[in-house]
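Removed from the display is one protein chain of the complex; every other protein chain stays in position.
Moving on, here comes chain A:
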């Protein structure tokens, strides 16, 4: 959060610097003691344009901190130019160039801190969350989910879940290349309220999940709230699986929950001819025409 705010602030700084360099290149070169160099205003304008690019990336991105690396590349360029200018000049110009050099060095330190924290954050676990209301009693909804072998009926990337005992289960999913398998263990459970699980270390991918069940307001069914987390090795995998199915993990989870609701309320996953296999995520984007299909679908549920 702090990192993102710092990144945005750096973005605004870029915008201000870029605008100044484009609007008044002469004033900027004078301030840096470079006004005697041939073509100095042109260079100032180019650097100004580059600053606007930083601004666009830092202010436009949803997750701006990693984009601070582009500013560091720019800073390196500026430090080189200013360093050479300070070395080759004397008197007032040298003093101004050194002052500018100091200022840029200070900003570089900020940029570096922001970019590093941003990258570290991006490497953290991937978390997704989604919620849906199911028009059924809480016990019934809970019971269906607790029967983990039911999960593949609405979670499309799961092939099978086999329960080993009350707490342990073996999960099988379609991977981008080969099938993936891991063992999961229920780590917390309150009948009718919540189920929390995580993968057993060393059995495949690192993942954890929590599903909560609460009564909807005014007797309106059950609110199902799911959070999933993929650890660092799992994260790459989740992203690859998501790419394979053409969707962001969050969208995938939302679609899974919608299918869960369909199964609970109508008895099965609803299909249309445009997505006869019960709408795999990829089909959301590349659907068949809405006309009957000749080939058997081979879907489940």
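Rule of thumb we're sticking to: a contact is a pair of C-beta atoms (placed from the backbone, for glycine too) under 8 Å apart; a residue touches a chain by one contact, two chains touch by 3 or more; residues count from 1.
In the analysis below, contacts and distances are computed from a predicted model.
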UniProt protein name of the chain not shown, from "Threonine dehydrogenase and related Zn-dependent dehydrogenases", "Phosphate-binding protein", "Hydrogenase formation protein HypD" or "Sugar ABC transporter permease": "Threonine dehydrogenase and related Zn-dependent dehydrogenases"
Among A:41, A:133 or A:163, the residue in touch with the chain that has been omitted: A:133
Chain A residues that touch the omitted chain in the full complex: 133, 135, 220-221, 251, 254-255, 258, 261-262, 265-268, 270-276, 278-279, 284, 287-294, 297
